[in-house]
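Written below as structure tokens is the structure these notes are about.
Note that one protein chain is taken out, while the other chains of the complex remain in position.
Labels for the chains are A and B, by order of writing; each one numbers its residues from 1.
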Amino acid sequence: MAEIPAPGPARPNPARPAPPTRPPLMAPGHTAATVTDKISAVVLTGTPKWWYAAFGGSFAILMMLLYSLTMLFAKGIGIWGNNIPVGWAFDIINFVWWIGIGHAGTLISAILLLLRQPWRNSINRFAEAMTLFAVACAGLFPLIHMGRAWRFYYLLPIPNTFGLWPQFRSPLMWDVFAVSTYALVSLLFWFVGLIPDLATLRDRAQSLLAQKLYGFLAMGWRGSARHWHNYEMASLMLAGLATPLVVSVHTVVSFDFAAAQVPGWHATIFPPYFVAGAIFAGFAMVITLSVPLRVLFGLQDFITMRHLQNMAKVMLATGLIVAYGYAVEIFMAWYSGNRYERFMILNRVTGPYRYTWYALILCNVLVVQLLWSRRVRNSVTALFIIAMFVNVGMWLERFVIIVTSLHRDFLPSSWGMYHPTRFDFMTFFGTIGLFLSLMFLFIRFLPMISIFEMRMILPASKPPEEPR
Amino acid sequence: MEPLGEAALQHHQHDPQRPPESPAGSGSAGLPTGAPASPPTGPPTGPPTCLPADTDAPRRLDLSAVRERLAAQQGPAYWRSLDELAQTEQFQELVQREFPSLLPVGMEADFSRRRFLQLMGASFALAGLAACARQPLEKIVPYVKQPEEIIPGKPLYFATAVPAGGYAMGVLVESHLGRPTKVEGNPDHPASLGSTDLFAQASVLTLYDPDRSKTPTSLGEIRSWTTFLAELAGALTAQKGLQGAGLRLLTTTITSPTLAAQIRELLARYPKARWHQYEPAGRHGARVGARMAFGDWTDARYDFTRARVVVALDADFMCEGPAAVRYARDFMSTRRARVAGAAMSRLYCVESTPTSSGTVADHRLALAPAQLDGFVLALAAQLGVAGAAAPPDLPPPLSAKAAVIARDLAAHRGASVVVAGEHAPPELHALAHAMNAALGNLGATVLLTDAVEAQPEDQLDSLQRLVAEMAGGKIDLLVVLGGNPVYDAPVDLDFTTAMQKVPLRVHLGLHQNETSDYCHWHLPETHALESWSDARAFDGTVTIVQPLIEPLYDGRSAHGVLACLLERPDATDYDLVREHWRAQPRATADFESFWRKAVHDGVLAGTALLPRAAAVQSAGIAQAVARLSDSAALGAGLALIFRPDPTVHDGRHANNGWLQECPKPLTKLTWDNAALLSPATAQRLGVANEDLVELRSGERRLAVAVWVLPGQADGAITLHLGYGRTRAGRVGNGCGFNAYALRTAGAPWIAAGIAVTPLGRRYPLACTQEHHSMEGRELVRVGTLAQYQSNPDFARDADRAQENLSLYPGFKYEGHAWGLAIDLTACIGCNACVVACQAENNIPIVGKEQVHKGREMHWIRIDRYFEGGLDEASALHQPVMCMHCEQAPCEPVCPVAATSHSAEGLNDMTYNRCVGTRYCSNNCPYKVRRFNFLEYNDRRSETLKMQRNPDVTVRMRGLMEKCTYCVQRINVARINAKTQGRPIQDGEIVTACQQACPTQAIVFGDINDTQSEVTRWKATPLNYGLLTELGTRPRTTYLAKLRNPNPELEGG
Partner (left out) sequence: MAQIFHRSTNAISRFTIYGAVFVLAAVAWVFAQLSRSSYATGRTVILQQPVPFSHDHHTAGLGIDCRYCHTSVEESSFAGIPPTATCMNCHKQIWSDSPMLEPVRQSLRANLPIRWTRVHDLPAFVYFNHSIHVAKGIGCETCHGRVDKMPLMQQASSLQMEWCVDCHRHPERYVRPRSQIFTMGWQPPRAQEELGRELVQEYQIQSLTYCSTCHR
């Protein structure tokens, strides 16, 4: 019961050649069989040598996270560089950064699905995985940034023996809901999407263990028309659920700052430009991941230039929105006539941390402009490098917003400087280790590209053109 | 960003400049030797060198640029730190250095794999299970026979005195079930009037200092008192034959009648024995100067309440000396212009180094010592002091100023005071007396009495004689009662070498210190709160010192040791003191009632010395004038000024963590002293903050870190005493630089002809408020009396624009509404409130490294802003604690409602609910919240636990804390009032800061009560709130600072 034809009447019909300007979504010459073989082979055939090296490396970094967290719980927040006035630093920077990265996944899987963008099909699977893992890393920080993390349940609105509720007016409370919902929906979405492919793997697996494992996860998927129907319903519903999340989650995260009155935080522009920034960062990360992946597994046929170009365009668009956000911040500081706001901007540009601000502008505004050029968009290397810049830039953006705003606020008497300690860095890089470890496990044991959705974009499965 | 690895390395390097730690340096006998220079409370913070000693060449400080920048500014110029003002490379570099501090966090060193695994297990278990943890069983231990006056749960207060430089500061000590926990002033005591200084506040911590010496030791070995008595007996029998020719007694200044009587008895028994006194930071100048002026030992005390014009000659009369607290109170009582119809006195300060008194002066002249002498001569001449004449080379502007001041003084004959500083040379004192005489102030504002000290003497001369004899090998038995001469004796006497010629040397002290290291016997001394004694206040008033607690260790008081010398080893202090007073004529027939009353009141009525007439001796004055003229003549060259440190004094408080971490009033430095340079001098020498320089006086050298202090006189370097201790204990060891290494008997306070050479190295200094400018924001509001009279609302003009507009109706506060007001005119930045708060609220110290990271825990801080031009800069003080905003920004952002608002307007902080997100602190515009980044409270040292206030939770790591308006006191008052069915009286609730404040600058009360003091304060037009434009509606408000400058000197 393997080869299940994708829904839709599959009547023979010659593949229309893609317009010359747009490279195809899939290199020509593929059939349903070849697609399935190629993708499931990654999972079902032996592990490549480099995988052990890569996973080992990222796992080592993950252990570094374990070490720093142990020290953290054993001694306290003091092992970090945080102080008064800079109460938040790497902890919340990393939180926002990771959450942001997650967004691309949801956007691709949800919104592009609703918009019927077939080009998403080859990247949505690992984009969703990326979302999931990014949220896992992000979710860690609100927990560990607390001085008494073991009291985290005080934040949960559960019946308790104190006769108390949490403070629902606090943006941090909203975070609790936003992030947990986000994690849950992303997980469901990802898993539901996986089911048909899990079934395929189940059927192709040689060892009994693999069969049982994949079979268990496939939840008895047989690919009957009813299954397909339910599947479509489920994924559409989840897409519907996820779509508002793309906007809501980072909006809520931005409230952590917008709802406070610190100069540099208290700004109405935050929600939109945080969301844009999130998608910006997310696509940068997708490129960062997909470029090496397609090479390593020879998936250039499935993740084609077309995908990379589209993502590049999204980056350019969102990048411009972000740049606009920066501009508005500066304008408002001048326009508001509020001396604290003005000083804040001045301090960003000329103060002790000004270099982070310049670097931020370079990474998030200037470098991105290169994407206007078709030649750049056509160069994989260039895209990869730009994506890297953006990853760094978005981290710097949060550094500027959080540290630079806090370290000099209203009373000059309480001004201070923030200097990260090695534990700050170990925690940060440690989460990258966590992310990569999960990522490598994922590409090793699950189909990183949606097999059946790829089949859908096979010329063979194209529905006939409706007459306009 | 600078390379990380390099920086990381540097943190482990030890700064070669730091005095080496003596091997025995860690803890005293019988103590587990901890990290040597780490405070007993808080995490091991490592020696002060745990920060990078930057080895770059020192950057230049372009002060000409600064001047221009200041000149360019409109209105009063307020600025943060010289470096910022100058925008020096160094400042830039400092602030550009983003990621230099990869500091090791405590406990790194002993971190084995095993320990790590334990920790890992423990911490994750903690993370998981803490929720379900059940508290361990607790024991209740009732009395066997309960003392009738003790009600468990209610504190008792006992009147006693804590000595400062031999003089009594009368205090009331709070005692919980026999544990003294907090020191308050004694309202009946002349030196206190209910207030205290920071030293009295901190004395309770010294009592519980785990580093105190616990048993007698002989050459480092633990011995018993009996062994000591045996050895002493032998030595004494030998002395009997010689009539004590070889017996010498070295004490600090003594005012205790009983002790003096005992010593006299000893001297009577051993006629050839001698008694020497030496107080390193004592009243030498005042003592000798008075004798110079009046011919015999005389004490002058001042009545500032009646002074309209005060001229302070190098005098920090509100923060130094045995009467400082009283004088501060008296002087400020004449500056309440806010009270309708009240006049305002005028203060001129002429000083070489900025002082607290200087910061409140209406006119302040910063003059190098030589110039200062010249100016004083000019002033004296103007006032017609015989023989005095302005030196020819005195700059005209100065003589003009002198003329103006003299006119102002002359206009207030009999209602003015010319006061010379505790540490000014005798000649200055003599001349001050002469001026007062010329102004007819003697007997009016200046009261002359016999000496309060039991045996006034020229202590330097006395010590020199002792050293000579010891060096000559004439001494067989030296008994050092208190003090630490090996550390603080003038270096040129070479006390240590001479002392080592004495066959038997005995030292009595609270701590094993530098001196005990060189003595055969060290005897543990009882703390003032542990033993019976008596002492005199600045005006002679006697206080019976009563113990609050049984001696913690096997110690004896000076009385006890003298009793040993008198071969009455079994006599108790109690008997000795009572015997003495029973013998006194004033002890009426009914001695018991006399005794009980004396002990209860804390003052012996009618023991104040009566003023007596005294005429100024022209000879003495002539001599003084001559000497001053000479010193005024040698103007050139750098002068080094020694001063007792504002927080650790002469070094005796070096092991007191509260005082070490208390920011110095003007520099805001903690844990270190530094060579204070004026901006111009620093510019000339090409040095900047934290640069190490070598001070050379003759062949003596000392490497010191530089701190540039605006308002410091050009050509004068100030170096505070009391640092560079090597045997202070775990807190004090290795902090700062030992100024005594340059201090000679010839020049105890001012050493001329100092050479300075930059060493090209740097030494990090932990400054709590280096970052201080007002950025043109109206934070501290200052006006002149004239301005106030013309426009009473001047302070509020800034707020006119923004009324607090809100869409929602405000909360209606029925019942009480607590509020606090601070009179900036009165604040002298003396830090008494800071330490009082620390003592009352169980606030831990965190150590130099943590302070440097910006994690100090003080609930109340005194913001210091500079004002005016660079060279004649003065400072403004602004105490800042939680404002208890009615619209508190911290409250809505806390996800667990750990900080919430009470119905009486308090911003409650609930520690046990706090999860430590630090969001509240981020959102607090005043940044008054403090976070326990690490486990700062010492939970190991048993004695420190005894000090803690049982009414205040001891906070654990990971949670936020802040000023509570002393809510524990509010609750006690409320409960008392309610149980007695009456309303809470105004003034019934006194916050710790308010209670300690010598100048009564703080008032707390119910702002719903129209009659309350605080309401009256807030009703004055001077009242304004900090950052009110944010709509926070702070309950803490300020009364703008008023000055009363002399119109004749305005703009001059």
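Structure notes:
We take it that a contact is a pair of C-beta atoms (placed from the backbone, for glycine too) under 8 Å apart; a residue touches a chain by one contact, two chains touch by 3 or more.
As the structure is a computational prediction, the values presented were derived from the model and not from experiment.
Check B:399, B:744 or B:953 against the missing chain and you find that the one touching it is B:953. Only one residue from B:964, B:991 or B:1036 touches the chain missing from this view: B:964. Considering the whole complex, the residue from B:887, B:902, B:943 or B:1008 that touches the absent chain is B:902.
Contacts to the hidden chain, counted on subunit B, fall at residues 132, 134-135, 137-146, 151-154, 815, 900-903, 906, 908-913, 951-954, 964, 967-968, 970-971, 975, 978-979.
Although one chain is not shown, part of subunit A still touches it, namely residues 1, 159-164, 202-203, 208, 211-212, 215-216, 219-220.
Everything below uses one rule, namely that only the chains that are shown with their structure count from here on.
A straight line joining the Cα centres of subunit A and subunit B is 56 Å long.
Contacts from subunit B toward subunit A in the complex involve residues 1, 4, 8, 43, 80, 94-103, 105-107, 116, 119-120, 122-124, 126-131, 769, 771-777, 779, 850, 853-855, 861, 863-865, 878, 880, 889, 892-897, 913-919, 921-923, 925-927, 929-935, 956-960, 1026-1027, 1030. Those residues of subunit A that touch subunit B in the shared complex are 66-67, 70-79, 81-88, 145-155, 164-167, 169-173, 176, 256, 259-262, 339, 343, 351-353, 355-356, 406, 409-417, 419-423.
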